[in-house]
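Apart from one protein chain that is not included, each protein chain of the complex appears where it belongs.
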Amino acid sequence: MTTFLQELVVGISTGAIYALIALGYTMVYGIIELINFAHGDIFMIGTLVAIVIMNAFGVNANTQLAGFPLVGIMLVTCIGTMLACAVLGLVIERVAYRPLRNAPRLAPLITAIGVSLILEDAGKLWKGVSIVSFPQIFPLINYSIGPITINSVNILVLVVSVVLMIALQLLVTRTRIGRAMRAVAQDREAAALMGVNVDFVISFTFFIGAALAGAAGFIYGLQYGNTFFYIGFQLGLIAFTAAVLGGIGNIVGAMLGGLVVGIIQSLASLIPGSVLPHGGAAWSEAIIFAILVLILVFRPSGLLGQQTPEKV
Amino acid sequence: MSLARNAPALLPGGNIRRLLAKWIIALIIPLLVFTFWAGEAIINTVVSPATAPSAVPTDVGSLIQSALFAAVVYLVVIALAGYVVATDSGRDRFWKTWLDVAIFALVPLILIIFAGQFAGENALILGLALSVVVWGIYFLIRNLIQRRLPAASKPSKQDISPVADLPPSVVRQRAVLGSFWFAVALDVIWLVIDLVYFFSGQIGLTILIWVIVRTLLLPILGYAMGRFAEAYIMWRANRAMAAKGTNGTGGAKNGQKEAINANPGSSNGLARARARIMNDLPLRSAGAQRFMLTLLIVFLLFYPAIDPFLFGSGLDGRLSGYGDAGYYVILALGLNIVVGFAGLLDLGYVAFFAIGSYVWGFVGSSQFTVITGIQTNLHVVSWLFWPMLIVTALIAAFWGVLLGAPTLRLRGDYLAIVTLGFGEIVPVVFLEMDKYTNGSNGIVGVQPPAFPGANWNTSTPYYYLILALIVLVIFANLRLRDSRLGRAWVAIREDEIAAASSGVNLVNTKLFAFAAGAFFSGLAGMYHAAKLGVVSPDNFSFGDSVIYLAMVVIGGIGSIPGVIVGALVVYSLNEFLLPNLDAAMNTPGSVLYPFHQAITSVIPGFAFENIRNLIFGVLLIIIMLFRPEGLIPSARRRRELHREEQDEVEIGALDVNPGAPGFESEIHVE
Partner (left out) sequence: MSVADGQDMQNGTRPPLLELENVTKQFGGLVAVKDLNLQVWPREIVSIIGPNGAGKTTVFNLITGIYVPTSGDIRLEGKSIKGLKPEQIVAAGITRTFQNIRLFNNMTVLENVLVGQHTQLKASVLGSLFRTPQVMQEEAEARKRAIELLSFFGRSLVERQDEYVINLSYADKRRVEIARALGANPRLLLLDEPTAGMNEAETLEAVRYIRRLRDELHLTILLIEHKLAVTMGMSDRIAVLDYGRKIAEGLPDEIRRNERVIAAYLGKAAKADEELSES
């Protein structure tokens, strides 16, 4: 039971990161009906950018920080990473997706794959093919609540994620640009007719989505202490499953989906080797993927999405 | 029938002389280059095996193959000379033709020969790769120039004369003159050069006797091939007229009018017109392309025998590389069915390749005993390869259906992600179920096939095996594409709802597409397992699925010749160009070494191997942005993606540009 609860905690923590990434997928899909294959890799680039920023401040894997410097560097790194990723997202949209907005469906999918490949190799070139260590500058303090242990990094992850998600929700529901985003997502032509600058709104959506991925990258690094050029792809698939589970195009759904997927993944590691060879952990990707298939077959609109039949 | 009585005058009149000059010069230069590179050596070896260059086998089988090859090459080129002279409308400038021949025949020959001096192992691939670059530059420049030039005036309809309406004797005269004089020119030049060789002691008496025989023989062959070309031209023209005659009234006049008035949007009408009307660019006509296809076929068929003449030693290594390129081709053709014909974006294609490999890995090695406990005699098992080809492919097809079933109602993006997931998961499954699959150690000792007389420790049987498989797969693809099922695939790709409302069973049609694609992938997987002798999870990763997709996209989605070329391009890039660039960069003496220092000081992790995905990514994006129909588009796709460019077709340039699917059947609309 203890392990179960502990895994639950881990799952929620991981799930928060997935949720942040899933938001990017769901927002982009909602607005231009495209799965941005490269989104996971933007997250990965985010982790690398964070390392570079911290290194610029002289922070490396062994640095200990506290108080003002700690908060300052964390803020700078986080915002810097988010900005860098946001710009990257903008560039990608402009170069690889916008010219193909009226092309057959296949075309932007293929360029998305192309961008993903480029980013992966960029990561490889930048920081090499092996695991890169990430300075875990946030002080690790363990708290025990009954039988389970939560540490400070978990809490940080949760706090950052929740803050960002709330900010996003406010942005989308309470601001003018947010309204414009929802309008374009529902009916692009009508929104244009109402005077919305559709190109700008779409770019803005990419900007925000990528920024969130950047933030996710930063806190991922803080939690796990390392990164790797391929994690974009791996986590991207998982985050996408989360977005679909929650209901693609639905922001709250992405948050919910992220948590659920995170929890399922950690609980899966409890499956013993007698049931699945080498234990559940080795199969976690397969399990998540199986979930994706099941959702898409039985309830493609996800938990919170709406069924929209095609107008014939 | 004596030649003197029935032959048309062999002395050409004025206007024919111009044509003759043009074509003889155009065709003879590449042929001479080929002759003195390898052609002469091949023939001389057949005549006198003692004079064979080193590394050339002189057993009867090889000699027969060499003889056949040489005979076909020379006869075909002589016949081609007659064909083009007879079908040339005479309107085109000389230099256009000479430039075409220079760029498309001469340049590759020279580059391949050149590459042979420096990189004997991979001369052919390197030469072709360099040629592709040259062609690319040529097309760019040509397009730029064409935009600047004033539009060429189109010939009036009165000036167009259909071949079928010419009196047969005129056609015969021109064809015979063309072939005859070409043969004579070849004869004279060859004789002179060989005499020089003889007097400088480089060739012996036996060869000299052959030279004399050849000198007497060539003009006769020229005449004969001229008659052959004439017969071929009339056959094509009459067949085209007959095909049109099913709905209209017959008669040459009507046919001519119909052909000329053929609507540009009607590809069949245009195709028939082309077959019957005198051509401005005869080398690019479908008829001429048949000749070139014949050359390609004999080249492929007899390659192992003539390779030593071309590149010296190292045949086995080269053939092994071609064998690998070959299974890439099959994978591209299979994926083309799913992505190109049916429009379903499958990103997990490697899964079926893995299944194919593992099935033969299980059956064709001692792993079978490990799994089932039944002892097998591995030599007997090798014979099972042939029936297992079908069985394995069917098993892969079955999994294609299974894995495709959940995706049926999904739209393109979701379908892509789900198939991507499968492509990730299946290799993982094979890795983790190590009780059966031996996990990361893989299965070793996988048996090659068994065939009487073939030594499967060399690469030659694998080369022929893959050639045979490719022919079968192309054949199956063409048949499928032009069938009821093929139409259903295009229909669901175009508009699913309309397709369902026309009676197409969406579920079955899509599942069939997956099954067909998986079938071919399984074939390729099994070939790969047998050839490599080892099946290990390292061979299969998601990255491979991307490479297969790149083959199809770069080559031309939905286009059969396109994806074949795409497969070869991607294979060369992947297996050959990148590793060799790396090797070159790391060798101190090479041209690239200084760059190596410069780049690694900035980017420590740099290696061409490491940026393979980056290069593919960039290629995919560039292709999608600037040429989405790929290198060699299918006719449909060209129409779909460049609708604005559908200008009036100039009747003066009735034939498609080189590289178009000219050898696909003209009767069936693409």
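Each chain carries a letter (A and B) given by its place in the written order, and its residues are counted from 1.
In this section, contacts are C-beta pairs under 8 Å (C-beta built on N, C-alpha and C of every residue); 3 or more make two chains touch, one makes a residue touch a chain.
This structure is a prediction, so every number in the text was calculated from the model and none was measured.
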Exercise. Could you tell which one of B:S169, B:N505 or B:T600 touches the chain left off the display?
Key: B:N505
Practice problem: Touching the absent chain in the whole complex: find that residue among B:T58, B:Q117, B:T372 or B:S483. | Solution: B:S483
Quiz item: For subunit B, which residues reach the chain that was dropped from this view?
Solution: 247, 263, 265-269, 476, 479-480, 483-488, 490-491, 494-495, 497-506, 512, 636-637, 639-640, 643, 669
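Assume only the chains that are shown with their structure count from here on.
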Self-check item: CA centroid of subunit A to CA centroid of subunit B, Å
Solution: 44
Exercise. Please give the residue numbers of subunit B that touch subunit A in the complex, ascending.
Key: 339, 343, 345, 347, 406-407, 409-414, 416-418, 420-422, 424-425, 428-429, 432-435, 497, 542, 546, 549, 553, 557, 603-606, 610-614, 616-621, 624-625, 628, 640-641
Quiz item: Which residues of subunit A touch subunit B in their complex?
Solution: 29, 33-35, 95-96, 99-100, 103-111, 113-118, 120-122, 124-129, 233, 237, 240, 244, 276-278, 282-283, 285-286, 289, 292-293, 296-297, 300, 310, 312
